[in-house]
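Down below is the structure, laid out as structure tokens.
Only one protein chain is missing; all other protein chains are in place.
And then chain A:
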Amino acid sequence: MKNAQAFSSQISDLLVMVERNLLRYVRLPQLLVFSTIQPIMFLLLFTYVFGGAILTQYASYIDFLLPGILVQSVLFGALQTGAGLVEDLNKGLVDRFRSLPMARGAVLGGRTLADMMRNIFVILLMISVGYMIGFRAHEGFWNALTAFTLLLYLGFAFSWVSAAIGMLTRTVEAAQVAGFIWVFPLVFTSSIFVPVNTMPDWLQFFARINPVTVTADSIRMLLLGSPDSAELASKFIAAFVWIAILLVVFVPLAVRLYRRSS
């Protein structure tokens, strides 16, 4: 009974924090605009400027590109998780939360869950823009939903990575710079923009095991079909293993750093 009560108050703390973070997106729509303009620019830039020079196995480059851009947008979005937490820390808001008898993980959990919900909006918007410029998925609703869920989990896992880095860096500027240091290699040495087999061998090794590549490839095959269902299965499992590893490592790490931050 007492445990049940403790559990329900932890859930309540988490919901209060999710609500607070979502309200911030409503009050500061520019946060949402900035997290969508950048991937839309990449989408248009690569489709119309570089797309003609990039050969893929798909009939049009936009089909290859959009699933990758979706992964890129949840990764860039994850950077906001750390920056937002550092801002709360520096403004003394975290002191307020830490002096309350609330669940220790709720501040981080509320933020990462709210960012996951923001990603629902970002992904739907990106797909809409993709449709306007010629992207078409043709593997049915359930495959699309599976792809969507995979993206949300990947974004959630990277939000925790970003949260842990934010707790270590302590200033918003440093959190953003540190964020780009891990996001850029992950995004560009992957199959987001170009097929991995065009890269030199040594780079291919990294690009193939990159969580971004396995997720982007899984989403491509889920949305556009795959001649080889074993390949889809192996990429999909690799993506899930990556997500699990990131969560197992970074959730406890971020929570521990949060508790110590003073």
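In this section, contacts are C-beta pairs under 8 Å (C-beta built on N, C-alpha and C of every residue); 3 or more make two chains touch, one makes a residue touch a chain; residues count from 1.
Operating definition for what follows: contacts and distances are computed from a predicted model.
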So one subunit is absent here. Using its UniProt record, which name fits best from "Lipoyl-binding domain-containing protein", "Na+/H+ antiporter subunit B", "Gonadoliberin III" or "Daunorubicin resistance ABC transporter ATPase subunit"?
"Daunorubicin resistance ABC transporter ATPase subunit"
In the whole complex, not just what's shown, which of A:Lys91, A:Arg170 or A:Arg256 touches the removed chain?
A:Lys91
Would you write out the residues of chain A that touch the absent chain, in ascending order?
9, 12-13, 16, 20, 23-24, 27-28, 91-93, 95-102, 262
